[in-house]
Structures are given as structure tokens and as C-alpha cells.
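What follows is a set of notes on a single structure, which appears directly below.
As you look at this complex, bear in mind that one protein chain is not there, while each of the others sits in place.
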Amino acid sequence: MSFEAKLAELGITLPLAPKPVATYIPAVRAGDLLFLSGTGPFKDGAIVYAGKLGKDLTVEQGYEAARLTLLNALAMVRQELGTLDRVTRVVRLTGHVASADGFTQQPAVINGASDLLVQIFGEAGRHARLALGAAVLPLNMAIELELILQVH
Amino acid sequence: MSFEAKLAELGITLPLAPKPVATYIPAVRAGDLLFLSGTGPFKDGAIVYAGKLGKDLTVEQGYEAARLTLLNALAMVRQELGTLDRVTRVVRLTGHVASADGFTQQPAVINGASDLLVQIFGEAGRHARLALGAAVLPLNMAIELELILQVH
Partner (left out) sequence: MSFEAKLAELGITLPLAPKPVATYIPAVRAGDLLFLSGTGPFKDGAIVYAGKLGKDLTVEQGYEAARLTLLNALAMVRQELGTLDRVTRVVRLTGHVASADGFTQQPAVINGASDLLVQIFGEAGRHARLALGAAVLPLNMAIELELILQVH
């Protein structure tokens, strides 16, 4: 089954790819690697999950925020490649979690993105990963994700 | 116009490449990708912009700090390759901004580096980007940048 078909089967509609607000672009390809810009939990151009885990948001909300952020990242991939079916492999995901002091469950939050990658891409979606705590993120986003993909 | 000629036209003189203070090196090439070490707003070996955005520095000063940091990064590229003209593409820029709690304008700060990349490299300078807030950076630098370039 193609990744696009899997997405449809899961009932997922990707959002519009968020527009960069500066002189950078959503993705750059070098050889067969696609490097994505960081993105966040946007919906219709607005941040849906703001603030810090451990203070403003529960782990469950953080999980949903990571899932939504991944959908934005995939929208950027589709915009760049035309279709998700040109993804060969998800190489690495880095997840930055805006964290109040003492919050240490970043992995459980970033699972919202990791789980969805495997649901959509299967074995090709199994990725290397970093989960990190951030003092504060741009625009007060709760989550910022960065992806490196292998594409054809 | 070559990138070196563009640099001269812009009236920019690159600083001396900052020396790593440990057992790492400024840049490593793997295939046609050049991975740079992190660097900061150095001038003549000293940090020019110290402290945190949102407390010690204005966004305008942060923008200048990001621009200066990029010049240091480009000095490292020229030292490694001999000339900026061997840059094929700027692939990804990651900008870490030392941020006081509540400061969320990291993108406006990192634009100081992004804008200059496009001024110098034109279309080849359009890059994927992450802007991140950091609680604190090495040597109390206000900015730390990391670059991945495609080179020939």
C-alpha cells in the first residue's frame, strides 16, 4: 500500500503546509536526503498548542501537539516532493519540547510524532530520534519538530 | 558573479576563523555534505554579544549577533574549502538563541543569518532552518549557529 493510500485509510487529511515567515524555505534536498525546516503545531496558520509542558499542557496534550506538528511537517514534504510516496525512509526526527523546570517526559510527548510516522510509513517510518527539552520555543510553540528523510 | 565576488561587493571582510578550544575541528566533509561545528558572535577571539535575548539584548542586537556569527561560520567554510565558491547549496541552518523566559522572537533574531546567506549566495543560499530557544549557551554566547552545506 502506498503511503498516500495509508494516509487516506487512516482518515488523515494533511493541513496546508505552513509558510516560512522569513528568508528560509520549508525543505532543501541534497542528494537523496531531504532536510526539513522546523515546524510547530499549526492549524489554519495559528499555533494550536502554546506554552510549556509541565505547566500549561498535559503529556496527553503534548502528544497531540507532536502529532499535529508532524502533520505539518508531512504537508511540507508533500509540497516539496508532490507525494509522500517518494519517501524512501524516515531517517531522523528531532523533537524539541518547551518544558517547565522539572518536566522530564519529553519522550512520551514526542511519541505523538513517532507513533504516527510508523503508522503511515511502516518499516520505512522507523527512525532515529532525539527528544529534547527547550526553555522556550519560537512563537511560544509547545513543540518544534525537525525531520531528515531519504527520498527518491 | 562568484560568491567571493558578491562578498566583496557587499563590502564584507570575513573574520579569522575562530579556533576550536578542544579536540574537535571546525568542519567535517562526508561526501558532498559539509558539517560545521557550532560557532558564535566572535570578533578577534572574544564574544561580542553575551547574555540572553529578552533580558540583556534587544531583537536588533540579536539580529546583528546572528549576522556576526554567520560571518564566523563562513570564515570556517572558507578555511576548510579555500573559497566560498565551492559551496553548491546552503542546506540547513540551525540557530540557537539564548533566551530569557517568555522571549519568543527567535525567528526574527536568526533572520540576521538567513538574510545574509541569501544576500551572498542568492538562490543557492535559500536554506531549511530551525530557530530554537536555549536556556544558556557556551561561554554565555547570545547565539550559536550550526550549518550543513552541499559543496563541490
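Letters A and B mark the chains as written, and numbering starts fresh at 1 in each.
Quick note on the criterion: a residue touches a chain if its C-beta (ideal position, glycine included) is under 8 Å from a C-beta of that chain, and two chains touch if they have at least 3 such contacts.
Computed from a prediction, not measured in an experiment: that's the story for all the values here.
Trainee: In the complete assembly, which of A:17, A:70, A:84 or A:135 touches the absent chain?
Mentor: In the complete complex, the chain left out is touched by residue A:135.
Trainee: Out of B:1, B:22 or B:46, point to the residue that touches the absent chain in the complete complex.
Mentor: For the chain that is not drawn, the touching residue is B:22.
Trainee: List the subunit A residues touching the unshown chain?
Mentor: Within subunit A, the residues touching the omitted chain are 31-33, 89-93, 99, 101-108, 110-111, 114-115, 117-118, 126-135, 148, 150.
Trainee: Tell me which stretches of subunit B touch the chain missing from the display.
Mentor: On the subunit B side, contact with the omitted chain comes from 20-28, 30-31, 33, 35-38, 96, 134-140, 144, 146.
Keep this in mind: only the chains that are shown with their structure count from here on.
Trainee: Which whole number of Å gives the spacing of the CA centres of subunit A and subunit B?
Mentor: Chain centroid spacing, subunit A to subunit B, equals 25 Å.
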